[in-house]
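Structure record follows, encoded as structure tokens.
For this view, one protein chain was removed and the others were kept in their places.
The chains carry the letters A, B and C, assigned in the order they are written, with residues numbered from 1 in each.
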Amino acid sequence: MRFKTASSPHTTPVSSVNVIMRKVLMAMIPGTAATAYFFGWGVLINICLACVVAISSETLMLYLRKRPMKPYLSDNSALLTACLLAMALPQLAPWWLTVIAVSSAIILGKHLYGGLGFNPFNPAMVGYVIVIISFPKEMTQWVPPAVAGYSQLGFLETLQVIFAGSIPAGMSWDSITMATPLDTMKTQLGLELSINDIHQHKVYGPMFSSVSGVGWEWINGLFLAGGLWLAYKRIIDWRIPAGLLGMLFLLSNSFALYDYSSFTPPTFQLFSGGIMLAAFFIATDPVTASTTIRGRWIFGAGIGFFIFVIRTWGSYPDGIAFAVLLMNMTAPLLDYYTMPRTFGHHWSEFPGHHKKEPEE
Amino acid sequence: MTRTTHQLWHFHGGLKLPGEKHQSTGTPIARTELPRQLVIPVHQHIGETGKVLVNIGDRVLKGQALTQPTAYVSAPVHAPTSGTVKDIAEYPAPHPSRLSTLCVVIEADGKDEWIQLESRADYKKMSPADLRNLVRHAGIVGLGGAAFPTSVKLNPGPGHQIKTLIINGAECEPYITCDDMLMRERADEVISGAEIISHALNTAHCLIAVENNKPEAIAALNTAISDAGVDYIDVVAIPTIYPTGGEKQLIKVLTNKEVPSDGLPADIGIVMQNVGTAAAIYRAVFHGQPLISRIVTVTGKGITQPQNMEVLIGTPMSALIEQACGYQENADRLIMGGPMMGFTMHCDSLPVTKGCNCLLVETADQHSDENNAMPCIRCGECARVCPVSLLPQQLYWHASSKNFDQVQDYNLFDCIECGCCAYVCPSHIPLVQYYRFAKTEIWNRERDQQKSDHARIRHDFRQARLDKEKREREERLRKKKDMLEKKKQAEAADKNETEEDPKKAAIAAALARVQDKKAKAADAPKNTDNLTAAQQKQVDEANKRRETE
Amino acid sequence: MTEYAIILISTIWVNNFVLVKFLGLCPFMGVSRKLETAMGMALATTFVLTLSSVCSYLVNEYILAPLDLVYLRTIMFILVIAVVVQFTEMVVHKTSPLLYNVLGIFLPLITTNCAVLGVALLNVQEQHGFLQSAFYGFGASMGFSLVLVLFAGLRERIAVTDVPDVFQGNAIALITAGIMSLAFMGFVGLVN
Partner (left out) sequence: MSILIAVVTLSVIAALFGLLLGYASIKFRVEGDPVVEKIDALLPQTQCGQCSFPGCRPYAEAIASGEAPINLCPPGGETTMLALADLLGVEPVALDDEHDTEPTKTVVVIDEQTCIGCTLCIQACPVDAILGAAKQMHTVIADECTGCNLCIPPCPVDCIHITPVKVEPDTWRWPLPEQNFAAPRA
């Protein structure tokens, strides 16, 4: 009798890429639901639009690159990119903004590098950075959270704003959009107000809660819960979020202790903006992160560091996308200089131990 | 003898795998029927191939040496039964390459007649060197799968005092139970073997490591130790984590010592032998029997009646399968070894060798289709489970792009090919094959490099020789010219004085011509009869070239 | 003290010579195929940039300005830079012949690395003092080295990916540089 030959091991697979991606998408559900609750229909419309654009871009690129369709379209990675990006875009962003962001993420950020597994930069963040630099005004069209007594648009009205760009009669842009708490905090701090003043402020006060911004603590809390589940299931490595959140906590805590009136407390830093989404869902994208244990600590901590620096002293209210891309750049070097010690070898044989790296 | 609790340590990574061992432990070790014909590969071990001692048509007795070791790291093979040497030629080898190898084919006469056997139950009177020699000529190699000549391992070399002998009964791969069954049924042989090895190594301490999923084996060993009344052998139950049976991993678990990457266990005062090897040594010493059979686990979902059997080396695999009542209908992969590290065989007519501990037959649903691999998403699971703390994702990355220097920077050669990385890979990449590809490719390049270095030396040498010859020729020419010149001048001076000289010169010249002709005739090439016109032309051209040179 | 720290932060991150000011792109693209080479180039450029920044400051301050010869500035700076580069080339050739060979034309081309002349001229424009010039030159070269080494790391990775044929080589490298540049945009506003 004759048999097929193959290399060992001769076992059934224990996991697969599409299952991993699916679980990550599942873990995003609670946080996404909270976001939709607080910020209205725009969230869901953005997600749907982004998913459609992502799948079409993916199909187009696979076709152009003459690569097999089925395994790649079913690996869920394009959907994940789309969802992450949709969560980062403002709810009333015009449809073309989403299209540009998602298509450049998939085409430029992913497929020009060879598609799944080969992209050095997080595609979602590439798409985000491209639109935030190109269309800064449109990127501020966030809506006020549903709870603080602000009016909310209905489904059809939201569709109208996103696709036709026209505001419902009797409303103005200023009445349906407002800056995020992070943005407001930054602007007001820049005007030499103390944090206490801002919290007491007639106009801006109501958008802040005791933790961070109204609604934002729930969104971040639920993303944190989803992320912890992923970490528990070992879909993501817990070291990256730990490094990121740890570094952010450390820095914000030190500065807040140094001057609590002009530096926001750690709770505000950790529970506003997309921090939990970034820590557990964006930074942990394995393709673009470092893959070694020590590398992952440094990778996470580096993102935390840059987020804090850009939030505190830079011009952009939130620096997540920039921080992630900056650390993506270092990933190949991090991997090389943080190799684990191979069994039976001495530390002195490893890079970074016998010679110093000049710039890192 | 009371069991002492032994402190244990961990190695990085590893996997908890479903054992699948119960399938083949239900029945005792069976004996196989004597096959009509045995094919014994001459090369079944790591090291040099032995020199064949028999000729076609010779009658051989059971246990008679068929080859003689040619180097220090080498082992002989023996006739597994009495019969006639029918052929000495290349036959397909049980090797993933599907290539053939030199084999001795013996047609069994059914008498199973032993050569004269000599028992050395008094081995304690033998010197370690004599014991090693006995083991060497019994053809004993490591029976755990690697088939490294045991006599070499019994010689730790000067300056190495072996403090601990470890007998490896871990058997960490799923499905395989041959060591388990051996320990259950022949624990006394294992213990005696351990005693002999301890004597050969002059070691005062011996550990027998058995995974804690084999309580019967542990109990049997403990009984055998108390029966034998030895006090320096401890049985240690170790956690069942794959690949804890790897030599370096087991040493780490038992002693917390790491064998240096470029070293041997002997460098840190440890020697490790498989339980099967220990039993084989017992048989060689107490009964004089060389290694002509081994226990093979025939198991897997594709086998009707999984079991262990004692098999003569050289028995075709198909005979074993037949004895295990044949294949199940959807059997589609025949593996020599376990599911994690074994090699697939392309057909079942291949012979069982000394390193064959298990024949595993899998069905189509038991392994992934290798064609559905996805790109690596660098999730790092492989690095988490790697027992040697490598970065499999980087090795894969560089191996697939043939960056062989970088692969070595990432310590490819420390990879033990345990398969943990490929087992957990969500992209279903056949990682181990990439490493094997890179390893064999690098070895090949090293051979090429050696060869080209050698060629360079030879070329340089030849160039130097040609230069020297050229210089010498020029030197001679110059001298001749000088002489002629001088002669001419002398002649010019003498011309007027003597009249006979030109005559003399003419005679001398004629003589020289004749001699020259003679010499040329002697130089005339042979084998030039019956040349075709074209060939003749080429010869002529060649001669012309030669003359002009 | 703060002043020098700000100069360093500014030149390395905020106004990175390569990714924000787009100076010195030639060696950035040319010598970033291998990490090792990139490190060699980074070291050589660091040496040249710092030294030439200081030297050109000295030449400007103590020769050109007193003699009223500021109109000779550009030619003089190029002369200074060329000398420093030649000197570096000799040192590299002696100490690491392979690096010399690998850097090839890019080593003498540091002379025409616009970042080097740019630093010298910017020093004058910003009216930097001696130490400021030194820090400015050093910071600029650190910024250059940092992105060059990071870029080389990325390119080594990209070199073995499944990049579409038409984008292979310099095309994908430039796209990568573009994305790096986008990321560095995040530092806008950090230092005015």
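Criterion: a residue touches a chain if its C-beta (ideal position, glycine included) is under 8 Å from a C-beta of that chain, and two chains touch if they have at least 3 such contacts.
Being a predicted model, the structure only gives us computed values, none of them experimental.
Asks: If I consider the whole complex, including the chain that's not displayed, which of B:458, B:476 or B:513 touches that chain?
Replies: Reading the full complex, the residue touching the unseen chain is B:458.
Asks: Which parts of chain B face the unshown chain closely enough to count as touching?
Replies: Listed in rising order, the touching residues are 43, 93, 95-97, 99, 101, 370-375, 400, 402, 405, 429-430, 433-434, 436-437, 439-441, 444-445, 447-448, 451-456, 458-459, 461-462, 523, 525-528, 531, 535, 538-539, 541-542, 546.
Asks: In the whole complex, what residues of chain C lie against the chain that is missing from view?
Replies: Where chain C meets the chain not shown: residues 31, 33-34, 37, 59, 63, 67-69, 72, 75-76, 79-80, 83, 86-87, 90-91, 93-94, 97-98, 101-104, 162, 169.
Simple rule for what comes next: only the chains that are shown with their structure count from here on.
Asks: Mapping chain-to-chain touches, which pattern fits: line, ring, star, complete or other?
Replies: Graph shape here is complete: every pair of chains touches.
Asks: Round to the nearest whole Å and give the separation of the Cα centres of chain B and chain C.
Replies: The mean C-alpha positions of chain B and chain C differ by 55 Å.
Asks: Going through chain A residue by residue, note those that touch at least 2 other chains and give them in order.
Replies: 114-115, 118
Asks: Considering chain B alone, which of its residues make contact with at least two other chains?
Replies: Within chain B, the residues that touch at least two other chains are 375.
Asks: Under the definition above, what is the set of chain B residues touching chain C in their complex?
Replies: Against chain C, chain B makes touches at 375, 397-398, 400-401, 403.
Asks: In the complex, go through chain C and note every residue touching chain A.
Replies: 35, 39, 42-43, 142, 145-146, 149-151, 153-154, 156-158, 161-164, 167, 172, 175-176, 179-180, 182-190
Asks: Which bits of chain B are touching chain A when the two form their complex?
Replies: 11-12, 96, 98, 248, 252, 258-261, 263, 318, 327, 332-335, 337, 339-348, 360, 362, 365-368, 370, 372, 374-381, 383, 387-391, 393-394, 410-411, 414, 417, 419, 422-428, 430, 432-433, 436
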